[in-house]
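All protein chains of the complex are present and in place, except for one that has been dropped.
Labels A, B and C are assigned to the chains in the order they are written; within every chain, residues are numbered from 1.
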Amino acid sequence: MTSITAERSARAEDLKHRVAAFVNEHVIPAEPAFERHLAESGNRWSIPPVMEELKAKARREGLWNLFLPDHGGGAGLTNLEYAPLCEIMGRSPIAPEVFNCNAPDTGNMEVLVRYGTDAQKKAWLEPLLAGTIRSCFAMTEPEVASSDATNIACSIRGDGDSYVIHGRKWWTSGAMDPRCKIAIVMGKTDPDAPRHLQQSMVLVPLDTPGVRVVRPLTVFGYDDAPHGHAEVAFENVRVPKSNILLGEGRGFEIAQGRLGPGRIHHCMRAIGLAERALEAMCKRVQERVAFGRPLAEQGALRHEIARSRIEIDEARLLTLNAAHTMDVHGNKAAKKEIAMIKIAAPAMALRVIDRAVQAHGAAGISQDFPLAYAWACARTLRLVDGPDEVHLEAIAKQELQEQQAKRAGAR
Amino acid sequence: MTSITAERSARAEDLKHRVAAFVNEHVIPAEPAFERHLAESGNRWSIPPVMEELKAKARREGLWNLFLPDHGGGAGLTNLEYAPLCEIMGRSPIAPEVFNCNAPDTGNMEVLVRYGTDAQKKAWLEPLLAGTIRSCFAMTEPEVASSDATNIACSIRGDGDSYVIHGRKWWTSGAMDPRCKIAIVMGKTDPDAPRHLQQSMVLVPLDTPGVRVVRPLTVFGYDDAPHGHAEVAFENVRVPKSNILLGEGRGFEIAQGRLGPGRIHHCMRAIGLAERALEAMCKRVQERVAFGRPLAEQGALRHEIARSRIEIDEARLLTLNAAHTMDVHGNKAAKKEIAMIKIAAPAMALRVIDRAVQAHGAAGISQDFPLAYAWACARTLRLVDGPDEVHLEAIAKQELQEQQAKRAGAR
Amino acid sequence: MTSITAERSARAEDLKHRVAAFVNEHVIPAEPAFERHLAESGNRWSIPPVMEELKAKARREGLWNLFLPDHGGGAGLTNLEYAPLCEIMGRSPIAPEVFNCNAPDTGNMEVLVRYGTDAQKKAWLEPLLAGTIRSCFAMTEPEVASSDATNIACSIRGDGDSYVIHGRKWWTSGAMDPRCKIAIVMGKTDPDAPRHLQQSMVLVPLDTPGVRVVRPLTVFGYDDAPHGHAEVAFENVRVPKSNILLGEGRGFEIAQGRLGPGRIHHCMRAIGLAERALEAMCKRVQERVAFGRPLAEQGALRHEIARSRIEIDEARLLTLNAAHTMDVHGNKAAKKEIAMIKIAAPAMALRVIDRAVQAHGAAGISQDFPLAYAWACARTLRLVDGPDEVHLEAIAKQELQEQQAKRAGAR
Partner (left out) sequence: MTSITAERSARAEDLKHRVAAFVNEHVIPAEPAFERHLAESGNRWSIPPVMEELKAKARREGLWNLFLPDHGGGAGLTNLEYAPLCEIMGRSPIAPEVFNCNAPDTGNMEVLVRYGTDAQKKAWLEPLLAGTIRSCFAMTEPEVASSDATNIACSIRGDGDSYVIHGRKWWTSGAMDPRCKIAIVMGKTDPDAPRHLQQSMVLVPLDTPGVRVVRPLTVFGYDDAPHGHAEVAFENVRVPKSNILLGEGRGFEIAQGRLGPGRIHHCMRAIGLAERALEAMCKRVQERVAFGRPLAEQGALRHEIARSRIEIDEARLLTLNAAHTMDVHGNKAAKKEIAMIKIAAPAMALRVIDRAVQAHGAAGISQDFPLAYAWACARTLRLVDGPDEVHLEAIAKQELQEQQAKRAGAR
């Protein structure tokens, strides 16, 4: 890793060490209290007080909005510099929010920074950067294959000074959170426009009449409370036309810009999950005895530990390489690299975590270890932001084009 | 499959068709009501009324205790005859209980049939066969590696006419069920006896003072209500000496006899799960459209469907072969065959279900399809009744011995 | 396996034991002499005398033409009965010919039995059944994708009483053998006919003017001498019209009938290869010491032995099931089952043999053990008689149709 780390600024290195220390000393020890609140408060959709305490502490220490490349409101780090921080946050499911670096708020804040009007920024970006409200992103729909984004059916119809939004969304992550105040909604403003100009994004406050949070979805039995993944009905919801982002027909354009960094963050967090699983596995097998000797002396388990180390390091290097490509050549030029990590990192995490689960015996699938939940999170990543199939297709298309161009050039 | 089916009796074939029809017409359609009761009754540890209705109906139709090889109380089927019935029941998580064929009651009933005294049978076997009570099996312990059963630490100490049981168990499946009245507890009666004679099994009514159900465990976020998997504390629990099964020091002997059929049932149910997942996958991809054509036209998906069909059929044939070996040569002689299916069937089910999940997009991991839950069930099977590692080791040991004997014979 | 073996006749069981004894006592011990002849005779395309000696001996013992279901010239065994014999022959690359059961002669003899005229039988079938000549099958062409048989371009043009054959074939196995006298050639008689009626098969004696064996092809460095895989040019080769098989436009029909049994034979032989590799692996790891203990005590190796046993048994059961389906329902009805084993058996053999190679260290890839060559043979099976991709597609198509029909039936 050294060769890549070498290029990071001293400030980024310092932040990395401070985030690591904060996660180890404050966040991971707070996980049980967080869980306990959800289990015992009688309302899984309420925020455990420890979260706001941790947020306040992190903000005081300057470990806040680290994801934001913009020097104004954020840390101004490159993707390559932010990547290791993001990995460390990924070690704990509650860590990203502590540093105000959790999806989908990060993506939404980036969108507002880049494309928001002053009024939009004032109303929504400022409280989001301050961590006083949360947001959600309503794109996926239950009735159509989300792998093909042109399928999106939710209508955004102009009507005088208003847009009227009508449709049904799901996997609107964060919408169950009582602090969630604003949704970015993707829908069709013009079904007759060219394929990639039909869609737009509008800001919809969650308390607008007609917005109805229907139910929480579960992920392998987990509800991901208190944020959750909601099915949300938009029933003739009316917002002012000034709520549009960037302009009509520019939904795809925003989505493309939004997804690159989001994907790399997901991947880095998956690597953090995998590292924590490998640590847990090593600890377990060194401490647990069967048939008269520690599990760590079993050859097959040792091979799995070795393979996990190899696979984690490969995925990390691939992700750092994508981050660097984004920094140097831009998100668009890094399209293939981003698609590649989107395939590699979740698949790696699933393998590593599964081995750790198995090494823990039945405990590994229970609530007593973070492994089963980590597995469910990693499994989700093979579907969110486009399923594997879409990314494999995109990589193949580009590879075939590049190979063809190379052959043409060689002639 | 014909060659094997051919050997089954006409009665077994008839039962197979009736069970299949019952599951399709009555059980699968009742799954939503079952789930709804758990979600809405305010108590996940209460029994949905639909279950008792289904049980009554199945019993009336003679589809009851089909697992029991004994002609007295059961159907008197061979393992090879019961296997396809068990597979069909495995298609729905709520089906086995409907036919009074659910773990761990099946194993416990078999133990009582084989080893129970008349008084034990009267007290516990009869209501179990009638489906009026449920039972659990307390073997695994949180503090030791359950892959090595000699690790078990729970003490069963003789004291006058009583045994005093002290220890902590977990993954005591079914103990959360309000109808669960009796536990078979494995523990040490003589720590100084030879390694496989230290353990005994005793019957412990759950209402005995000192028995405390500590908490339910979750499986990838699922609580498996209303049966659940419990952590249970036995704190100086006193039962009469007549509650012992078979005699002191014979716990391993019973466990060995108990586990063979149980494993084959688990494997057949896993195959049923996989078949249902493949059906769901085919349906989904034939109905869902992306990029202008049904998913079913995507070549990579088609290959996965083909591979799933191959893998399911291989696992089924291997399991039927093990069933037949048990029938013809006995459970002990079929030890290797049983270990082989214990590895093969869950691994196959996990692959098949995972592909089905992916083909469903995000819906596949949610509560809207039975796939994520099926995956969690199949994953559990790589751990229960001995983790993969123990079975692989047993197969290797026997294979190496057999190969050595063959070489010696060839000289 | 018992359940399936049980249906075999006593005669088939007897043949199985005699073939096994013959292979162990006579064939495998003759492998070195066979190899030595090829290496030292100065001509790799000459027949080692030991082969004709073994053939004479096998014929005397009645272990001859066992593959042929026809009671006239063959053993009259069902596919289920022949399968274990074929597996045993598969253990040695030189065994099938010893029993006159080697491809492509078996397939060619079947074609002649079924479709040959009396004159064709007299001229070619009789010496083939007697083992005095060999034959080849010229179908695959270098210039087109053989996965799509309609691509075949070789022309068979009628001209008076003759056909004139023009085209280039390769992978014409056996054509290098000096005893090879006759080829069955597939080509186009009518390019304007419907897609599956364009092709015909004709008998072409190899000494016909215009037939030119261009060169031997290698398989991962092996030339498969003395039979070999040839590239053969047919340059305006003229044969009498009476050499056609079955009639013009019936090439596909013959090919379909020919390939079923051939595929099952390939798969059974692959299973034999895998069994021999697993035996070799067990022997090696029990005899070889590293780091102070036999390799057999290394846990990871033991897991691989266990997995190999599971995978071999699964593939064998699947193949026996396909054989039985062919016996009971016919080759056409067993199409899906045959495609399934065509995928499963070679893939299994490759995994099992590769593990055995690795357990042997560098010796495993050398000429000192039969493993590297076995691997190359198994790898070839993923391509011959249609590559994996074609069979996966066929299975998927049929599975999707069946599932759709089942859903329609359930409504």
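The rule is simple: a contact is a pair of C-beta atoms (placed from the backbone, for glycine too) under 8 Å apart; a residue touches a chain by one contact, two chains touch by 3 or more.
Please read these numbers as outputs of a predicted model, since none were measured by experiment.
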Hidden-chain contact residue, picked from the options A:88, A:165 or A:344: A:344
Listed residues C:22, C:115, C:137 or C:171, member touching the removed chain: C:171
Residues from chain C at the interface with the omitted partner, ascending: 140, 142, 145-148, 151, 170-171, 217-223, 288-291, 295, 298, 300-301, 357-358, 361-368, 372-373, 375-376, 379-380, 382-384, 387-389, 392
For chain B, the residues touching the chain missing from this view: 298-303
Contact set of chain A toward the excluded chain (per top definition): 1-4, 6-7, 24, 80, 278-279, 282-283, 285-286, 296, 299, 302-303, 305-307, 309-310, 313-315, 317-318, 320-321, 324-325, 328-329, 340, 343-344, 389, 391-393, 395-397, 399-400, 403-404, 406-407, 410
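Everything that follows uses one rule, which is that only the chains that are shown with their structure count from here on.
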Shared interface numbering between chain C and chain A [over half = same, under half = different]: same
Chain whose average C-alpha position is farthest from chain C's own: A
Computed distance of Cα centres, chain C from chain B, in Å: 42
CA centroid of chain A to CA centroid of chain B, Å: 37
Distance between the centres, which are taken as Cα means, of chain C and chain A, whole angstrom: 52
Residues of chain C touching at least two other chains: 299, 302-303
